[in-house]
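All protein chains of the complex are present and in place, except for one that has been dropped.
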Amino acid sequence: MSLDKSVATFEEAVSDIPDGASIMIGGFGGAGGMPHRLMVALVAQGARELTIIGNTAGIAAPTGFGWPDGETPIDHAILIENGQIAKVIASFPVSGSVSRPNAFELAFQRGEIELEVVPQGTLAERIRAGGAGIPAFYTPTGAGTDLGVGKESRVFDGRETVLELGMRADFALIRAHKSDPIGNLIYSGTSRSFNMPMATAADVTIAEVDEIVEPGGIDAERVDTPSIYVDRVVARNSGE
Amino acid sequence: MSLDKSVATFEEAVSDIPDGASIMIGGFGGAGGMPHRLMVALVAQGARELTIIGNTAGIAAPTGFGWPDGETPIDHAILIENGQIAKVIASFPVSGSVSRPNAFELAFQRGEIELEVVPQGTLAERIRAGGAGIPAFYTPTGAGTDLGVGKESRVFDGRETVLELGMRADFALIRAHKSDPIGNLIYSGTSRSFNMPMATAADVTIAEVDEIVEPGGIDAERVDTPSIYVDRVVARNSGE
Amino acid sequence: MSMPNDPAPRLEREIIAMRVAKEFQDGDVVNLGIGIPTLCSDFVPPGVQLMYHSESGVLNCGPLAEEGKGDVDLINAGGQFLKPVRGMSFFDSAEAFAMIRGRHIDITVLGSLQVSATGDMANWFLPSRGVGNVGGAMDLAVGAKCVIAAMEHNDRTGASKILQECTYPLTSQGCVSLIVTDIAVFNVDKRGLELVEVAPGWLPENISDVTDAEFEIASDVKEFELL
Partner (left out) sequence: MSMPNDPAPRLEREIIAMRVAKEFQDGDVVNLGIGIPTLCSDFVPPGVQLMYHSESGVLNCGPLAEEGKGDVDLINAGGQFLKPVRGMSFFDSAEAFAMIRGRHIDITVLGSLQVSATGDMANWFLPSRGVGNVGGAMDLAVGAKCVIAAMEHNDRTGASKILQECTYPLTSQGCVSLIVTDIAVFNVDKRGLELVEVAPGWLPENISDVTDAEFEIASDVKEFELL
C-alpha cells in the first residue's frame, strides 16, 4: 500500500471482493454508522456466498430501528435479498418484532442462510482480539447458556467462563465521519460502535466517509482510528 | 460516589491508600504522562509495603529519559528511596545504562524489593483485560522465553502462546491533561500510554490533571477516558 | 395484564418503573434495557444523580430527543434518538462492553421472559420463534454489579414468568438479585426467592397462586414502597 489511500468511487473500493469472502460490516443497527454506499456497491458488484459479520443482519426495514421517520432504511437486507449471503455472524440478527420479520429471518426460516449468534460484547471483544493479535480469551459472558455449549469452560476466581476465539475477516466495510488521505478516521457520536474494532481486524479495511480532508486536516489528538488500520477511504462527497 | 469527583488537594486524593496496597502508576517513563504530584503526596502520606505497577520503576533520574535538559526528574524513585515499595511489576524497571543504576536497581540488588518483569505489550493488555472483565487471554509474546516459564502454553494456528491473567490494582494514579468535574479525561500526545488502560483497572482511579474545566467543557467526541472509570480528579492549578 | 382471580388490579408499568427507581443510589452508573426499564429514568428520586450508560456507545447520556429532532449518530441501544447533553462521552462497542463486563455498571434493569427461583434469567430466545436477538443481554446480566428484573408477573397466557427453573434458554445463571413485577417484589439469591413487597390489595397467598416458584415470605412483607 502507498500512503494515499483515497479511492475515487464506491464501486472501485469493493471491486476485488471475491465470492466466499468474509466481510465485517460496521455500525450498530441504525442509519448512523453504517456503510450504506459500500453495501449498495457490493450489491452491484455481486460477490456471492459471503459471510457477513455485524451487530445485526439488517433489522431496520421492519421497525425503523435508528432511522428517522419517513426515510427508507438501507442495510444488510439488500445483500440478503440479492442472495449474496451464505452465513451471518451477529448478536442481533432479527427484527425486534416477531410479527415483522426482516429479510434475514425469512431467508433463515427457508434454510438459505447459516447463523452464528454471538453476544454483543463477546462479538466486539472477539473482533478487537482478532485485530490485536490475541488468539483467544476467557469471558464469563455466555457461560452456562446455550451459547456456551461446545466451548471450553474454565473457572477463574470462582466464576465460570468460556473460551472465545479472536475473529478476523477478509474485508471490513466501515463508516466514519472524516478521513485524511492516509486514513486517519474520526467518527460522529454513537457511530463508533463496531466500526472501530472492525477497522483493526480485517485484511482489507475500507472506510466510507463523509469527506476526505487535506493532509493534516485531522487533529492528531482527535483521531479515533489511526491510519495504520485503514487500507482504502472513499468519500460520499467525491466527484463521482 | 457522587458525580462531582473533584478533590481539593493531592494530599486528600491519596489519603486513604493503606499499607500493602497495589497501585498502578501511569505514564511511559518521561516527564509527560506521569502523576508527579500524586507521587509526591504519596511519599508524604507514607503508606508502606506497596506493590507498584507501571511501565518503568523510575528510570529518569540516571539518564534523563524523557525529561528536558536541566529539569530534575521526579518518578517512582522517590517512593523507592523512601522505603515504601515491597514489589515492582514493570516492563522497563532499570536504567538504560548499566553504569548508572536507578534507585530501583540498587534496592533490588540489596534484596529489598521483589520484581516481576512483564513484556510491555503484555502488561498493557493484562491491565486492559483487568478493566474489561477478561480474566485471562493467550498471547504469543513471551512464549519460549524465560518470561513464559511457568505459564500455561498453548498452540493456536501453529503458533505457541502463553496464558496471561488480567491485572487489577487497588488504586491507579494517573495523569491527564484536563478533566471535567464528573471525570471525563483528555490527554496530551504520548501521555496516554499506560494512563488510559490503568484508569479502567483499579478499584479507585485518581487522576492528576492540569485543569478541571466547567461541566460540559470537554467535547464528548474528544473524551479519551470516559468518566465511568474515574473516581477522583485533582488539578495542578487548584487553589491549594 | 390481569387474570380472572386477581384480588386487586395489577400495577401499571410506570409503577413498576417507579419502584425499581427507588433502588438507585446517588452516583450510580445505570444501564436500562428496552421496555419497562427505560421508564425508570422518569422516576429517579430527588437528589439522586445517575450516569446512564448505553451499549450503543454513549455514557452519561440524556433523555430521548424531541420528535423529529433526532440525530442518527446519537442513539440508544433500542435505536431511539437521544438528546445531546453536556458531560456525555462516546466510545466503540469493545469499550462499551469492557465497561459492562469489567463491572463498571452499578445497576442494570432488564425485562425478562422468565426468572428462576435462584435468579437465572431467560430473556433472549423465545423457542417458538426459533431465532433470537441476544444483543447485550448476556453481557449485562453477567457484568453489572446488580441486575434487576422488571417485568409483568405473568405472560399473556397467564403463565408465571417466575419459575422454579427457567424453561427457555438462559441469558445467565443466578444473576438477578431483585425482581419487580406488577404485583410483587422479590429479593433473590442462590438460596431462593423472598417476597418482600406486594401490590395494594394483594396478599402473599394471592402471589403464590400465580407464581410457579416457591418463595419465602419476609417477616416484614409490606405494600409496594414507592417513596
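Here the chain labels run A, B and C in written order, and each chain numbers its own residues starting at 1.
Assume a contact is a pair of C-beta atoms (placed from the backbone, for glycine too) under 8 Å apart; a residue touches a chain by one contact, two chains touch by 3 or more.
Everything numeric here is computed off the predicted structure, so don't read it as measured data.
One chain is not displayed; in the complete assembly it touches the shown chains A, B. When the omitted chain is restored, the residue from B:Ser2, B:Ser15 or B:Gln109 that touches it is B:Gln109. Of A:Thr51, A:Thr141 or A:Asn184, it is A:Asn184 that touches the chain left out of the display.
If you put the hidden chain back, the residue from B:Ser22, B:Asn55 or B:Ser227 that touches it is B:Asn55. Summary of contacts with the chain left out: across B:Lys5, B:Arg37 or B:Arg128, the touching residue is B:Arg128. Against the chain not shown here, chain A presents residues 1-3, 128, 130-134, 180, 182, 184, 200-201, 215-216, 220-221, 223, 226-229. On the side of chain B, the interface with the absent chain consists of residues 28-33, 55, 60, 63-69, 91-94, 96, 98, 105, 108-109, 115, 117-125, 127-128, 139-147, 187-197, 224, using the contact rule stated above.
FYI, only the chains that are shown with their structure count from here on.
Chain centres computed from CA atoms place C at the largest separation from chain B. Chain A and chain C have centres, each the mean of its CA atoms, that are 29 Å apart. Mean C-alpha positions place chain A and chain B at a centre distance of 34 Å. Chain B and chain C, compared by their mean Cα positions, are separated by 37 Å.
For chain A, the set of residues that touch two or more other chains comprises 125, 139-140, 187-189. Counting partner chains per residue, chain C has residues 58, 90-91, 97-98, 100-101, 143 touching two or more of them.
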